[in-house]
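I have placed the structure first, in the form of structure tokens, so that the comments after it can refer back to it.
Every protein chain but one is kept in place in this view of the complex.
Labels A and B are assigned to the chains in the order they are written; within every chain, residues are numbered from 1.
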Amino acid sequence: MFRFIVRRLLQLIPTLFGLSLLLFIWVRRLPGGPEDAILGERGTPEMRAAIRRSMGLDEPILVQYGRFVQRLLRLDLGTSSSTKRPVVEEFLERFPGTVELTITALVIAIGIGIPLGYLAARRRGRLLDHLSVGGSLVGICVPIFFLAYVLKAIFSENLGWFPSSGRQDPTIDATRITNFFVLDGLMTREWDAVADALWHLVLPGIALASIPLAIIVRITRASVLEVLNEDFVRTAEAKGLTERTVRGRHVLRNSLLPVVTSIGLLTGGLLSGAVLTETVFAFTGIGAFIYEAIGQRDYPVLLGFIMIISVVYVLVNLLVDLSYSLIDPRVRVR
Amino acid sequence: MALLEVDDLSVTFARRGQRTVHAVDGVSFSVDAGEVVGLVGESGCGKSVTSMAIMGLLPRQHGTRIGGKAVFDGTDLLGLDDRARRDIRGRDVAMIFQDPLSSLNPVIPIGLQVTEVLARHRGMRGDAARKEAAGLLDRVGIPDPDRRLKEYPHQLSGGMRQRALIAMAVACRPRLLIADEPTTALDVTIQAQILELLKELVHDSGTALVMITHDLGVVAGMCDSINVLYAGRVVETARRRPLFREPRHPYTAGLLGSVPRLDSGRGEPLNPIPGSVRDVLSWSEGCAFAPRCSRRVDACLDETPPLVRTHDGRSYRCVDPVPLPGAVPAQAGPADQSGAPSPEPNEEKTRD
Partner (left out) sequence: MTMTGKKERLDRLAELVNRDDERGVSLWQEAFRRLRRNPAAIIGAVILTIFVLVALVGPFFVPYEPKDTIGIREGVVKSGQGIIPGASAEHWFGYDHQGRDVFSRMIVGARQTLLVGVVATLIGLAVGALIGGVAGAAAGLGGRWGRAVDNALMRVIDMMLALPSLLLAVSIAALLGASLSTVMIAVGMVSVPVFARLLRVSMIAQANSDYVLAATSLGVRKPKIALTHIVPNSLAPVIVQATLTLATAIIEAAALSFLGLGNPDTAQPEWGVMLADAQPYLGIRPALAIFPAVAIIITALGFTLLGEAMREALDPKLRK
């Protein structure tokens, strides 16, 4: 198990190098550069050249890449050309927000999706089944940003139940340690800060959860239906086990396998959704920041982001493989 | 009184947009305590559905109708509620299935799959259950039972998986064991071992066994009495020896004729039954076997052929049965084809 994890993490290194080289070239080919973003229309060619030189953009691309890798090894991702702050610093500040948001969304999606999908399968053809199948079809079709706006309009602007923007109420003077606001609050025992941070996560979390929820409901339902027809369920019934044991021990666990796989595939979609949700709720996270970085041609930020995404992707897949092997003895990792 | 008395069991599946399937169409047979009874017939004749109906394992879906009775030790299994049925299943009546790999839960160790029966019906837990489970595995011939208990189905060989399933089935010393083609998925040497094991188990414990198979070899090796099914009905019932020596129903005769025999001459062709099970009439229109029957006469399509019981405890459902060897072979003549033959004098006709 341990060796498996280490090996997978080592595999990450060549992937990161290949990916960074590809993206380095790709990003450099974007028309315009940071000098355009800084100077706008005004700059003279000399001023542009000066900026490019100061940023090292006038050198051959491989030299630039070499320097990038060198710094990367020191965990230095350079300085954002738009905010003038170290990229690592920006990420440390913003990434936790996105992570909290996606985890909230996943908790909602898994917490509701699996039980709902399971119940729908057991009540196949009845009202609950039709409702959840129909609901999940609609859920997939509603644009996230529209849903976010509707939630915001109803539950925060009209009813005032939830805050409409941000990660924390500015009047709360919370201590920052990791920038995971919930975690910070738990560590410092500032319970009001924890509650407030969680409160801010509800609406964006629901908006972001909509599509994963719909997908998990459908996959769980289909999977349970398939497992219910398996021979080993019939064996369990033939043993005279109680309905509870049959469902809990034999049906549910086997149904989870495809669900786990699908959760691994959701990462990319969640990050896309995070861009939109964070924009609507003015939520300080990485999504909205990256969106701006693309517009600003902020190369260091974009490269750093891609690096992080790849790491996240590999980690998520590692987690999926590990949980898979926990559920299914046939896929023991070694 | 027999241990299990199946009486006029019928199962129909009606689905929207599809023709209603009479999977089982009035099956009756009985099993005495400690007896080994065979249910034989081609694929699709309703063997599995019959056994599942008795066990109450048919999918509870809309449009499935079950009729008739299956009286086990005085109680009609078909009339029980879910709770009572679960109490009997696995304890008094157990079942083993065709495909041992898919019949075992792939993500649970063998041990738990055995002990869960013990916990459910015998209230055994913890160490006691584990010991008992190891003993069971040992009894069905699985070497090194303590290690095997911790293993998962995919780590066992095919034969061992079926042994494990048998261990689960006999864990509570049931009085009736139904085996639905338990050896079809195994290779020949393993088949023989599993059959031997089953024979031994039922002999030692006095468990009655219903052996479902399409393999006459299996039947010949172990059954005391045999029911031949065709299109959801029993067409012939007899003890083993008489059935093999002198089959009366043309279908039984056909089945026997299509099995290669060691003592048949090399040049002698096999005699497969023409057509397939899909070429059936509904029993209400006459004899369902008529489209494939070489002895067909007009009377076969007049009505459902009645069940004929003979003095020696045999019965068959045919208006023109294969004559007994030594009997006057008058009926085989082409001249006789037009008229319905009269049953032999010592046979009584029953209508059902």
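Rule of thumb we're sticking to: a residue touches a chain if its C-beta (ideal position, glycine included) is under 8 Å from a C-beta of that chain, and two chains touch if they have at least 3 such contacts.
Values in this document were obtained by computation on a predicted structure and should not be read as measured data.
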Margin query: Given that one chain is not shown, which residue among A:L72, A:L201, A:V251 or A:V275 touches it?
Written below: A:V275
Notebook entry, point to check: Which residue, A:L137, A:I177, A:A282 or A:L319, contacts the hidden chain when the whole complex is considered?
Noted result: A:L137
Notebook entry, point to check: On chain A, what residues meet the omitted chain?
Noted result: 19, 29-31, 137-138, 140-146, 149, 153, 157, 265, 267-276, 279, 290-291, 294-295, 297, 302, 306, 309-310, 313
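Rule of thumb we're sticking to: only the chains that are shown with their structure count from here on.
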Margin query: Can you compute the centre-to-centre distance for chain A and chain B, using the mean CA position of each chain? Integer Å is fine.
Written below: 56
Check: Tell me, which parts of chain A touch chain B in their complex?
Finding: 125, 229-232, 234-243, 245, 249-250, 253-254, 327-330
Next item on the list: Could you pull out which chain B residues touch chain A in their complex?
Entry: 55, 57, 59, 62, 82, 85-91, 94-95, 97, 99, 102-109, 112, 116-117, 120-121, 152, 154, 165, 168-169
